[in-house]
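So that we are looking at the same thing, I have put the structure below in structure tokens.
Note that this complex is displayed minus one protein chain, with the remaining chains in position.
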Amino acid sequence: MENIKNYFSKSRVETFSDGVFAIIVTLLVLEIKVPHIDLHDNSSDLLKALIGLLPKFISWIISFFTVCVIWVNHHRLFKIFYIFNHGLFWWNAILLMWCSFIPFPTAVLGDYPDNQMAVLLYGIVMMFMALTFSLMRIYAANRKSLLSSEIDISKFKKGTIFSIIFGPVLYLAGAIGSFIHPYLSFAIYLGIAIYFIFPHSTEDIELKSE
Amino acid sequence: MENIKNYFSKSRVETFSDGVFAIIVTLLVLEIKVPHIDLHDNSSDLLKALIGLLPKFISWIISFFTVCVIWVNHHRLFKIFYIFNHGLFWWNAILLMWCSFIPFPTAVLGDYPDNQMAVLLYGIVMMFMALTFSLMRIYAANRKSLLSSEIDISKFKKGTIFSIIFGPVLYLAGAIGSFIHPYLSFAIYLGIAIYFIFPHSTEDIELKSE
Amino acid sequence: MENIKNYFSKSRVETFSDGVFAIIVTLLVLEIKVPHIDLHDNSSDLLKALIGLLPKFISWIISFFTVCVIWVNHHRLFKIFYIFNHGLFWWNAILLMWCSFIPFPTAVLGDYPDNQMAVLLYGIVMMFMALTFSLMRIYAANRKSLLSSEIDISKFKKGTIFSIIFGPVLYLAGAIGSFIHPYLSFAIYLGIAIYFIFPHSTEDIELKSE
Partner (left out) sequence: MENIKNYFSKSRVETFSDGVFAIIVTLLVLEIKVPHIDLHDNSSDLLKALIGLLPKFISWIISFFTVCVIWVNHHRLFKIFYIFNHGLFWWNAILLMWCSFIPFPTAVLGDYPDNQMAVLLYGIVMMFMALTFSLMRIYAANRKSLLSSEIDISKFKKGTIFSIIFGPVLYLAGAIGSFIHPYLSFAIYLGIAIYFIFPHSTEDIELKSE
């Protein structure tokens, strides 16, 4: 009973987070504005204008699936958490802050797809987002009482190291790749999203073997 | 226990999806901007300006009910699903991607209702959305463990064929109809929405007869 | 078991509706744009600009509390409903359609507070919204199986008549009032919202007396 006020209802943190993810994923498309054409009923002009929006469509799709991937990782991590204390809540808040920021670098990227700074900005924001995930894991790994009893702590720690490499490190590589060519970064960002879409055997390492 | 990490909490996938649907349905109206009139207090000018927004009101209503119909189908399909694996989650994500895109073709249609390309774009996006529904059913039909035990698989498969015809095929027909006249497509799109608003006897074919 | 597919999960309809209400209520403020002033650091210019936004603040507050009142009525009605069939779902969808439209007449009213057409539009949209509430009640009153067993049907029907008078009829009166003076309508719209904020003894008439 003593510390009940310092713990959070997991379901409300989940509802709040799911709400944020659902809104981000839906708002992304609002950055794609209806193109203006002079002749209202000229279909080839409209087609050309739509094709001109291609960089925006691509950056939208990358961000859409990236946010879905974040949701999947968030869902997986929340299954591991048993209870939320103040610290875990605020790590989650910082994570949601980076996530809610994603529409901005996505819009910048859609407007300036061939600008190295736009590609760099996107990668750096994603790097900080992924880094927050890893820091949240490190924070939890040192506080066993926050974790589900089904978790094998040493395997969870190995999974944390794995999350650092396939998260912030890869995004940093993608960001640095922009100094060679923006499209190299694009490929790395898309690659990270695709990589996480498919389940990997490593994902189960955190569970106790029975 | 072995694969617990590869399965998703159905309630969180539902909350996330419901959030996305609620946002789409509410955002649609934001594309209708307040008209500008020069004489602030001239009521007949404002009336004329509001009447000029009629195509936007119509495309908004069609999209509103279409998203509600999608929600109903989504709800029906989720009742059939027993558990969510990675594959089903990503089919759902692709479905939500097409759904979250709907405000864009709706806005294009509202701005250029007499432009064949706008009508075509709307139909093609809806076709892919409906196709994703059918592919999601096909995916699930081949993985019995994902389905509720109350489902009659052979009837579920028949329902899937039905969903292909009354989904992507009809939307494709609507899109092609735009080559004859945009209003033909409008009528087909509205017709599909209205068709699905009323329940049909075919909807029960997937349940085991007792 | 026979008609399970024709019934809806009440909790998902609630989640979807609550999502729509939460979004409407929050989006309303987005129609108030940051005013432009020439001298960035001139505080009296900014104060004047903010005071100029007063009609927008007022229409925002009226709409905010109106949507909250709608939520309260929605919540009360959902307590009475036992199960959702297709018909009830679509009445709810039509209700949500009118609700999700509210940001538009609110924005029109905020831009043209002294334009009779803007005041009329607002009242007519609200009238249709309130009418949908009453029609939803009439639909349910004739289908006892949809209602909670705790409900006294004859009292529920009396409550329905009450809802017609204090809903669509009053809003229609407010809309017609705009032909006399816009501010008369404003007063009626605000009055309806305030009236519903306070609980009334009539609200309990639908419950069986024990």
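First chain written, first letter: the chains are A, B and C, and each begins at residue 1.
Heads up, the rule we're going with is that a contact is a pair of C-beta atoms (placed from the backbone, for glycine too) under 8 Å apart; a residue touches a chain by one contact, two chains touch by 3 or more.
Since the structure is predicted, the reported quantities are computational estimates derived from the model, not experimental observations.
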The missing chain sits against chain C at residues 14-15, 18-19, 21-23, 25-30, 32, 34, 37, 40-44, 46-47, 50, 61, 64-65, 68, 71-72, 75-76, 79, 150, 197-199, 203-204, 206-207, 210
Contact footprint on chain A, counting only the chain that is left out: 1-6, 8-9, 12, 15-20, 22-24, 27, 30-31, 86, 89-90, 93, 96-97, 100-101, 103-104, 107-108, 111-112, 114-118, 120-121
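The rule we apply is simple: only the chains that are shown with their structure count from here on.
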Rounded to the nearest 5 degrees, how far is chain A rotated relative to chain B when their C-alpha atoms are superposed? 90
Measuring between mean CA coordinates, which chain is farthest from chain C? A
How many angstrom between the C-alpha centroids of chain B and chain A? 26
Roughly how many whole angstrom separate the Cα centroids of chain A and chain C? 36
Junction residues of chain B, two or more chains touched: 15, 19, 22-23, 27, 30
